[in-house]
Structure formats: C-alpha cells, structure tokens
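Note that this complex is displayed minus one protein chain, with the remaining chains in position.
The letters A, B and C name the chains in turn, as written, and every chain counts its residues from 1.
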Amino acid sequence: MGANTRTDRMLPSQFDDKLIAAIGLTLLAALIPFFVSEYVRTLIQRCLLWIPPIFGVYFIYSLLRQVHFAQSIFIGLGSYIVAFLAGKYFLTSELLILLPLSLLACVVVAYVLGIFIMRRTGFYFAIMGIAVTMVFWSLVYKMRQITGGSDGISDIKNPTLLGIQLSEQGFYYICLLISVGLIVLMYRILHSPFSMQLKAIRGDLQKAESIGIPVHQMRRLAFVVAGANAGLSGVLLAFLYNYVGPTSFAWEFGAQFVQAAIIGGVNYFVGPIVGAFAFVGLEFLVSTWFPNLWEIVIGVTVALVVVTVGEEGVTGIAKNLLGRVFKGANLKERTYSDGK
Amino acid sequence: MGNNQGPVLLAVESLRKFFGEVRAANDISLEIAQGQVLTLVGANGAGKSTFLNMLIGLVRPDRGEIRLEGKRITGLPPEQRAKMGIVKTFQLEHVFDDMTVFDNVRTACLSVAGKHYVMFKDVSTEREINERTQHILELFDLARVCQTLVRNLGHGYKKVIDIAMSFAMKPKILLVDEPTSGVGEEEKYRIMELMMNQIRANNLAAIIVEHDLNLVKDIAKETIVMHEGEFIARGAPEEVFSQDKVVEVLVGRGF
Amino acid sequence: MFMRKSKALVVMLTAAMLLVGALGAAASGEIPSGPIKIGFAVPMSGTATSLAPDAGINAQIAVEYINKYEGGILGRPVQAFIYDTKGDPQTTVDVFGKLIENDGVEAVLGCLSSSTGLAIAPRVENRWKIPTLLLEATTMQMFTTAVPNPKYVYRIGPDDVMQSITHVKAVLENKPDLKTIALGAPDYEWGHDVVNSFIKILAQFRPDVEVVYTFFHPFGEASPNFTAYITELMQRKPDVYVGYSWGTDGVAWHNQAKAMGLYGRIPLVFDVFAGTAKGQLAEEGVLAETRAGNAMFPPHELGYPNAKHAPMILERVGALPTYGMGVHMLTGMLYLKAAYEKVYALTGQYPTPEQVATALDGLSIIGPCGITSMINHQSTAPGMAVGKMHQREDGLWVMEDLLIVPDYMRFVPPWMTVDEFIETLGKIQ
Partner (left out) sequence: MLSTCLRYVLNSLPVVSYVILLSFSYSFILYICGRVSLTFAGIYLVGAYATVSLGMALMGNNMSFAGFIGILLLACLLGAAMLVASYLCFERFLKTDVHRMVATSSLLVASRGLVKVIWGTTPVTYSAPFLSMGVSEIAGNIVPNYYLFMLAVALLLMLALSYFLNRTCWGMRFRASSLDGERTMAQACGVNQNVVTLMTFAIAGVLAGLAGGLYAPIAGAAYGSEGNALLLAALSVIIGGVGSIGGAVLAAFIVGIARAVAAIKMPVLELAVPFIIASITLMLRPFGLWGKEFRY
C-alpha cells in the first residue's frame, strides 16, 4: 500500500505535465536563435552553460546542506584542457574527444580533492573550498611559461564535431543539448537511491553509518558529480569565448554560482535554471541601466532574497504568485514531497 | 524461549577504552552465540553505550579485539560492520527527520541491497526494495503512517522506526540501546514486544541495554551487570539481582 | 549705394553658399542626424579598477570634452555607452557583443589589460569589424601573434619595447655611471614582459651593468605589505631602482618605501607611475613617466587639450589619474574624430566602419600630450616621456628635464622582428 502511494506521484497525468513543460521549454530554447539577435543568443548560451555548475552547487546544498564555493576549479580545469589541446598546442578541437577527456580529469581531481574537502562541514567546508580554489588559481597564474599567466590563452580554435567545423548556431545547439542532457541526468540522480542515501547522511550521520551506508565515499562521489557538471561547462565556455584565463579559477567566479543558486531557490529542482537566467538577466539589465551600480544591486538583491524568502528564492516567489493566479495549478517541484 | 544455541557469533577479547581518568571499558571479554539474547544493565556512565559503540565501530578501542564469526573486525569502519551483520539502535532516537517513514526504512533496505551508487534509477520504481520495505513496515505496525514525515511523529514511533531500520539491515546480531527510554509505560511494552517477536522469529543474537528491571526479567534468560567499565555479574536475572554488590551498584545510584 | 550693393552681394553670396551647402548636404546628405554612438568597455569593478581608477567617469569626461569643445564628430554629438568589463576577459567579450550587436555603436574604446585585449582582438577582426581603439593592452603579442595583420584594432599606448627603450635611455641619461640596477614590477604578464625587455635593451646599450635584484610583488592585492621586498632591495644597494608598481600597489609601495628611507638611500629611483592619488605621492628628484599624472608636466600649461581636460578630471574625480586612462580616452576620441572627418573630406560620404578603420592609420592629431601619430596601428605613445619630479613654489608638482626619445628609436619597423630591432639599438648609438 505504501509503495503504491509512493508511486502515486508518478501518475501519468502529473508526469506528463512536467514532461510537456520540459519539452516545451527546450523547444523554445531551440527556436529562440531564429528570433533574436546574435548577442541575445550568446547571452542565452551563457545562461545555458551556467546551469550545470549551478546544479552542482544545488546538488551539494540540497543533499548535504553545504555551500560549494569550489566549482571554479572544475570550470578552470575543463577550460584549460581545451585551451591547451585546441589552442596553445593545437592538437584537436573535437568535442567528442575534449568533453570525455575533461570529464575524466574533473572526476579524478574531484575525487582526490573530495578526500580532503568532504571531511569538513559548514564554514570550514566553504573556506576549504575557497582555499583550494585559490591554490589552483595561484599555480595557474604563476606557471606563466605553460599557462600564459595572467594573459591566458587566447587563440582557441572553433569546435568540431566528428571532424565537421561547427557554426555558431551549431555550437548553440550543442550547448543546449549538453545543458538539457545534464539537467535530465541531474533529475534522475536526484531521485535515485544515491541521493536518498545522501539525504540520509545529511539527516543523521551516525545512523547512516550504522545502517551500512559508506558515508565518506558517497560524500566524495557527490562532490565528483558536482565537479563533473562544472567541468563539461568549462569546456564549452572556453569555446564560447575562444579565450581562457586564470579568472576561470578565481574563487569569486565560483561564488557567483552560489549566488545564482540562492537567487534561484535551493528548494526547487528548477531553482538552478531560474537562478542562471535570473542572475545573468539581472546582471545584463543592471549593467545596461546603471553600469556603475551593479555591485550594489546584485549584493542587495541576494541579501534580500536570503532574508525574506530564504531557500525559496525567485522560484518560490513565482510559485506563490502563480499559485494565486492559477488556483489549483500544481507547481510543486520539491525533490521529496511530504507525501500528503 | 527455545533458543538453539549455535556456534559463537561475536567474540570480544579484553576490550579497553579510557577517556582520560574515566574507565569506559576495562578489559571486557564476552562471547555470544547465535540466537542468544543478553540484557546489559548498569548505572548511568557505567560504559554500556561506549561498549556498544565500540562493537559497531563508532568508538575506537584503545586495545582489544572484536571478532564476528571468527573474522577480526576491530579496525573496520561502521558501515562495513553493519554489512557484516552487527547493527545497533540508538538510545536517543537517530532517524532521518526530513524523510517519510517509508523512505527511512527504504534507505536501510537500499543499503543492505548494496545499492549505494545507483544514480540513474528512480527510487520509487525499485520494486523489490519497495516490497521489502512494505513488508518490514507491516511487521512493525508502521504501514498506517508510512507517508508521514518522521519529524511530525511522536517519540515512541521514532523508536520503532529506528528498530525497524535495524531489522531491515538483516542483522545477525542486534545491539539495542535502551529501546524504551523516555517512552510511556504502555508503549514501552508494545515496543518491547514488537522487537522481541522479531528477534525470536529470526533467531537473532541480541544485546539489549535496559533500565527497567522488570522488563529485563521478562525478556532474557541471561543478564550482565556493568559497573565502571567492567562486567561485575552475569547470569539469570533473578539470581544476579539478588547479589549484594549488584544491588549496591544499581540501588546506590537511586535506582 | 555702394554700401547697399555690397550688402546685397553679401546676402546673395551667403544665400548661395547656404544653397550649395544645403544641396551638397542633400546630395551626399549622408550625415545621419542624431547622436553618434560610441562604446566604452572599461573596468569599473574588480581588481583592475584600482589600476584604472574611475574609468567610467573618465570616459564620460572624454565624451563631454568632445561634445563641448570640439563640437562632436562631424557635427554629431557623441552618445557614450559605457559598460563595466570587471577587468575579466570573458566578460569583456560579452560587453563588446552587447555594445556592437545590441546597441549598434560605431566604434569602441576599451580594454585596459593585456588579457582583455588579447581576448577581444581576434573577434573584432574576424567577426565584428568595427574600429576598436585599445587603451593600453601593451603586450607585444597583440600585433605579433594575436592579430598579425590588424585592420580594425588600434592601440593607444606604448608597447613593451617602446616604453622600455624610453626608460633605458632615461636611466642612462640621468645616471651615466651606474654599475648596478634593481627592478621591481607587479606579478602579472605585463610586469614580467616589461622587466625582461628592460634588461634585454639595457644589455644592448650597457652590457657591463649588473642587475642585482628583480622581484615581482603580488598584483592588485589592495592592501599589500611590501616591507620584505623593500628590505631586501635596500640590502642589495643598487645604484638605480626602477619600479613599475601602480594603482593601489603604487600607493602602498610609495608609502612604505618612503617610510623606510628608500628614496634617500638609493641614488636614483625611477618610479615609473609616480602619480597623484588622492594624497601626496610624488618625491623630489624622482624620475617618472608622463603617462602617469598628465597634468604634472608642461603641456598642462601650454594649451594642449588637457589644459581644459585636466581641470575637468580634477573637478569630478578630485585627483589626477594614477594611470592615464583619461588621457588615452580623450586621445582615442580625437583620433576617431579626425578619422571621420578625413573620410568625409575625401569622399563626401558618411564613412563606413571599414573606411574609418582604414583612415585611422597614419593620422596625426594634437592630443592631450602634444602631437601624436598613429603608426602601424599604434599611437606614438602619448606622454611617453620621462622627467624628474619637482615641486614648484605654488605647490604644484611638475616634471622637469623631459626626455623624449625619437620615434625611429622606438618603433619596430615592419620588416624586423622585435629581437632584431633590439639588437640594432646598440649600433644606433
């Protein structure tokens, strides 16, 4: 009986609602390049590429209640792999080689870092993330013979897929594909046994250990999942700008993902998506209207969001407003509902 | 009670743990056979919880050895010991507050099935796991509340859920730390009955820490009295509780 | 009678001229009405801000100057689009996209640091094709590897070799008998480049001089402690110290070095960016480069544009820039104005971006620092002169004994590589 009530949430009608909405949004994103200017397309592309690293932050936050400031390590790692292979020592700009390669690199690095970082919690975890990021940053910055130091690596060739040079439009669709793919993947992971056990670890570490959950190993793997997301984004970001510099490794860059995740709302699965678009959009509008004031606006916005709605974020506000407008519309997107 | 006492399941040899001056465990040795149920009594601070925590690996002993079915498990982490069949429930209830009752038990079922790293399969569609979860919930009379968040449940329920999760682990030996502490008189007996039924039905070995001496007399043939990290008496409850030093230890503390 | 005739003649002539003018305007009639849009992509937040202080305000001032004193470009007032690059190359690419694709600007002035310049230059050449004036971005890589055959990308500011030659000449002039020298620079690519090329060029002129200490201090740390470097430097006792610290680094460096008595103990100090933050940062007798504080040297009083420009900056910012962003921006605007007018004069048509880009090369203008020319896509380093700081009786700091190195010694000719050119320097002497 319990099992049945549990699977009730997957009743066809509700499942279809979500599926239809997802397909609709994806189609919209796919059609948008035909209607907007090149610049707006690039902007959307940037939002799309921001979604995976924000999902990493969201993943760590919603399952472990930790703030993950170290995403920029993996963005940087992916980007510099591209910079070396498709730029400085031009060997290949084949996406089918570069994506798996940087994924592998990120997984290995994330696993090793996870051994140290994931043993800490709370503020110590956050600072440890920043510290490790800064160590990476300063190494990349200082090894100027190899990495080009602060000048970075600028002559990155355009990406190819199966040997075919991608047009800018084509590249947009690759970004869309990977971003949507990762979102679907994250959805699956968040509903998987893995996530459920992570949530158990968050709830009670000792009990989790005593019912046989390999606590540390699983936390490390969560870090790997978050890092892999960011790594793939890093590859595409490098191609988007044809330039990679040490700022990809800067902790301030990683902190932006945290801000975006908070703005989006960490209680909802769509939070990271909303957050990416809200953050980039807000930045665009503010820097157009008051170029000198974006720090104040972004800072105050994030602070106010945290104070007023906490973890609900923009999604929560929108949900409340929409819920009032369309009474009865079921917008609930929590990963684990209370099942009533 | 008809236990068919089998071969030795858990063997503890001269286990020692000192916290500075405090002796939590001073050269304890113990053997438990399959199906043997022991109760452990002692005043607060006698070292009962530390002893159990050492058995499951949450506390690291200063010296000594623990063997499960002849295999040395002293240095193993808790999760591996749990897999090998030595599981503990906690004195202060340890449950996953922001999950439903169903998910709590399901987590244990997933864990015992070894599905830690399954990332691409929906939890709600794992049929075997769900059926087993459902079965355990029914055994412990939890099916009514299975979709309630544990946070919203009472103390007694949480105790039962904790025990149910331990059973879901398919243990060989169950360590129960004060299953009835802080629970009302009526519920106390209900919980104890639920638990003992399952222990007997599965012919498990168990160590049960309990304060209520009347309960102790009911549930086990054999009891151990612990004082300042040492076992000072062992035997049938009636017999043990009539010993002078035991009375002194237990009553002296206002028992 | 005569009077009346002449009056009529004047009226008729005026009318005829107006008519012709109107017809001409109608014929070529292509100067669009409304303001001309110019984009500025400058760092207004992040680390780079301290190095290009108040860049946004300076851009505004440059545009105001053009509108107020120069009558705009081809009579059209300039409308500025000023955006923040945060000093980050990837953001700069976004900002350029916004300026060019979204706002439709006709030309862009921007990019302070080499990295942002390197990120943007290839895109401008291949994709956007809009005249772009880089402010500084002095890396040698720019026109050697990043965009080897530039068409749209220009640079206002010296390249590393250019400025190092000036610096070496200035040091040799002021301290002919030097035996030992020490150099310090901020730790980023430009710092390394500039120190390396200084040493290379010095070796051409004076192979016997020994470099006793070089160091690279953290860059843009905002509240740095340089005591360790200063102590070490004074232990080595060099004859000359050449320091490239600037922005917040420069402020901290100056305070700490002065407190520890560096200026008294080392015979000649060349504080390249000795400038004027809000507060007192100049030292009597110290060498400085004119790129730093643009009102400190005579052109301020000689009536070049910055006689009007410098007071505008002082009024709005309260201090002259420690780094000549404002000067570069005004120079860039004047170049653009000259290029538009040149094309219009030649063709009678309102210029296309391509025509403006072509016309920029070879232009000469009177900029804030005197006459400068655009040669090989590079402006002859406005204010690339070195002088000694001196405080006059009225309290104003000026530069004396200005040394200006002739252009033939500063420009790498197109037929030579940089290294070949450096090798010839010793022979010129």
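Here is the rule we use: a residue touches a chain if its C-beta (ideal position, glycine included) is under 8 Å from a C-beta of that chain, and two chains touch if they have at least 3 such contacts.
Values in this document were obtained by computation on a predicted structure and should not be read as measured data.
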Shown chains touched by the chain that is not drawn here: A, C
Identified contact with the non-displayed chain, of A:Leu25, A:Val107 or A:Ile130: A:Ile130
Absent-chain contact - pick from A:Leu205, A:Leu293 or A:Ala318: A:Leu293
Touching residue (missing chain; options C:Glu70, C:Glu221 or C:Asp361): C:Glu221
Listed residues C:Thr248, C:Thr290 or C:Thr380, member touching the removed chain: C:Thr248
Interface with the unshown chain - residue positions in subunit C: 44-47, 49-50, 53-55, 57, 187, 215-218, 220-225, 227-229, 231-232, 234, 247-248, 251-252, 255-256, 258-261, 277-281, 317-319, 321-322
Residues belonging to subunit A that touch the chain removed from view: 61, 65-67, 116, 119-120, 122-124, 126-128, 130-132, 134-135, 138-139, 141-142, 252, 255, 258-259, 262, 292-303, 306-307, 310
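In the analysis below, only the chains that are shown with their structure count from here on.
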Separation of mean Cα positions, subunit C and subunit A [Å, integer]: 40
Where subunit B and subunit C are represented by their mean Cα positions, the distance between them in whole Å: 77
Partner subunit C, residues of subunit A touching it in the complex: 37-40, 42-43, 46, 141-142, 144, 148-152, 154-155, 237, 241-243, 245, 247-248, 252, 284, 287-288, 291-292, 294-295
Subunit A residues within the subunit B interface of the complex: 1-3, 5-7, 9-10, 185, 188-189, 191-197, 199-200, 203-204, 206-215, 217-218, 221, 225, 336, 338-340
Residue ranges of subunit B touching subunit A (in the complex, touch as defined): 56-58, 77-80, 82-83, 87-88, 90, 94-100, 102-104, 106-108, 110-112, 115-127, 129-131, 133-134, 137, 143, 146-149, 162, 165-166, 168-169
